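Pasting a structure below so you can have a look.
Just one protein chain is left out here, and the rest sit where they should.
And now, chain A:
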Amino acid sequence: MRFGATQAVKSLSLDVRQGEFFSILGPSGCGKTTLLRLISGFLQPTAGQVLINGKDMVGVPSNMRATAMIFQSLALFPFMRVWENIAFGLEARGVGTAERRREAERLLELIALPGYGNRMPGELSGGQRQRVAIARALAIQPQVLLLDEPLSALDLKLRQHMRAELRDLQKRTGVTFIYITHDQSEALAMSDQVAVMNGGELQQIGTPQELYSHPKTAFVAEFVGENNALTGTVTEVSGGTAVLEGPQGRFSGRAGAGLNPGAKARLYVRPEALSPSSETGENRLKLAIERFDFEGAFATAYALLQGTGSPQRMFMTISQQGLSDAPAIGAPFTAGFSAEDAIVLSDD
C-alpha cells in the first residue's frame, strides 16, 4: 500500500483462521493501522488482495464487509445515549426501536454493563467506554472484529484488566479478532497468533511461545520480550548450531535461518536463561551486578559485562529463592547459559 512516495505496507501475506485472536504487533508507524484499514475496506490496496471467507474484497466498501472496526479513539457518538450507540448499526439497517432496545440490552449484559443504556458516553469511565465500543461493533454481528490499539488510552491497571476481559469476550462470542498493538506484552498475553511487523514488512507469524523461543529475525528477538544480545561474526555453522566470535568471547547457540560463516550476527539469550555458574567452558560471561529490581516473585539483575572495551549491560532474572545466593553488587562473577537456550540470528 502506497501513499504517494511512502510505502506504508509492503508486500506481505497472512492468514487468519476463523475464531482466532490474531494480533498484529509492531512499533509505531510500521503500517499496522494501514493494514487494518485495508482489511476493513477504508483503504483500497494499490496492489494485492484481501480475502474474507475466500471472497475477494477489493473494491468492496467497508460497510459491505463482514468486519467491524474498533477505532483507536473508540469514536463513540457523544450525542447519543449508550444504547443508541450500541444499536446504531441496527438503526442503519432499519431495525425497529423496540427490537433495537432489546438487542442493546442483550449486548449490555454481554459486556457486563446492564442498566447503563440511558447514560451518555461522557458519563462512562474509560474501561466502560471501551466495552461499549465493542458492543456497538458486535451488534452488527461481524465475523471479524478489527481493533486498533483499543487499550492505548487506558491506564496500566485498567489495561491489564481489559486484556483478560477482551480475551474472554472473544472466546465467548467466537468472533475472529484482529488486534493491533505496539505493546508486545499485550500481544503475548492475549493472542492465539501474532504477526510481528516492522517498517511495513511482516517479520514473523507464530504463537506467542514460538515468537518468544524461536524468533526468526533479530528484530523479533529484540522486540518480543526482553533479550540480551552479543554481537560478533559467525565462524561455524553445523548441525543446527552456530558459533559466534566477538569482542566478548566465543559463544554457540541454535542457528537461525540463512546463517553463513563470516556473516555478522547476534546471539540472543533470554534473561531467565542466564545464571551464575562456577564451571568454566563454553558460553561464559564475566559480569558484575549494578543493581537489582525486585518484582515480587523474581528480581531482575542489571549487570555490566567485564573486560571488554565498551561497557555493555546485560540482565538476568533471579528467582526469589536464588536471591540469597546471588552475587553481591559490584563483585565480579561468571555467568553462563546453555547453547540450546541461545539463538544466533543474522544482523540486518
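Heads up, the rule we're going with is that a residue touches a chain if its C-beta (ideal position, glycine included) is under 8 Å from a C-beta of that chain, and two chains touch if they have at least 3 such contacts; residues count from 1.
Everything that follows uses one rule, which is that contacts and distances are computed from a predicted model.
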item	value
Per UniProt, the name of the complex member that is left out, chosen from "ABC transporter permease", "Xanthine dehydrogenase", "Phenylalanine--tRNA ligase beta subunit" or "SoxAX cytochrome complex subunit A"	"ABC transporter permease"
Contact partner of the left-out chain, one of A:Cys30, A:Ala68, A:Val82 or A:Leu244	A:Ala68
Where the unshown chain meets chain A, residue by residue	40, 42, 61-63, 67-69, 71-75, 77-80, 88-89, 91-93, 136-137, 140
